[in-house]
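Attaching a single structure in structure tokens format; questions to follow.
Our next item is subunit A:
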Amino acid sequence: MIRRLLLTVWLAAVAAATALAFQPPAAQSEYVPVKDLPPVDQLPAAPLLVAAYSFIWLVAMFYLWTIWRRLGKVETEMRALEQRRSHSRR
Partner candidate 1 sequence: MFLKTALLVLRKDFAIEVKSREILYTTLLFALSCVLVFSIAFVKEGEPLEDAAAGILWIAIEFAGTLALGRTFERERYGETLRALLLAPASRAAIYVGKMLGIVVLLVICELLLVPLVALLFRSRLFAAPALLVGLLLAGTLGFAVVGSLFAAMLVRARTRDVMLPILLYPMTVPLMIAGVRGTVALTQSPVDQTSAVMWIVLLLCMDTVFLVLALWTFEPLMTE
Partner candidate 2 sequence: MKKAFLPLLLLTTAMFAYAPVVIAHADYESTMGLVQKVMYFHAPSGMVMLISAVVCGVASALFLWKKDPAADRVAIAAAELTALFGLIVLVTGPLWARKAWGVWWVWEARLTMSFVGWLIAVGYLFVRKYGGPGSDKLGAALAVFGTANVPFIYVSVNIWRTMHPMTTVVPTLQAGMRGAFWFSALTLFLLYGLLLTARVHLERQRAALDQLYLSEED
């Protein structure tokens, strides 16, 4: 009973300490204007361009691969069918 109580108090203390530690930083008291956005905040265009180009590569290659795979399946079946036919003819 006492042990359970002590455990509860200890856990509560840990939770409170954690909550206090993660306090948000003090709010701004005044704004500072600036003419241009610093380069690090501007959205970089290069990743978008590269992403667009790579996407087309990937999609085109994937599609060609699916055609090749499907064609392979059809041709295997055709060969199997041809073989069965030539066997049954004999």
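One rule holds for everything that comes next: a contact is a pair of C-beta atoms (placed from the backbone, for glycine too) under 8 Å apart; a residue touches a chain by one contact, two chains touch by 3 or more; residues count from 1.
On how the list was made: all candidates are chains of the complex that A comes from, given by their letters.
All values derive from a computational prediction rather than experimental measurement.
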Using the contact rule from the top, which of the candidates 1 or 2 touches subunit A in this complex? 2
Residue numbers on subunit A that touch candidate 2, as the complex places them: 43, 45-46, 48-49, 51-53, 55-57, 59-60, 63-64, 67, 70-71, 74-75, 77-78, 81-82, 84-85
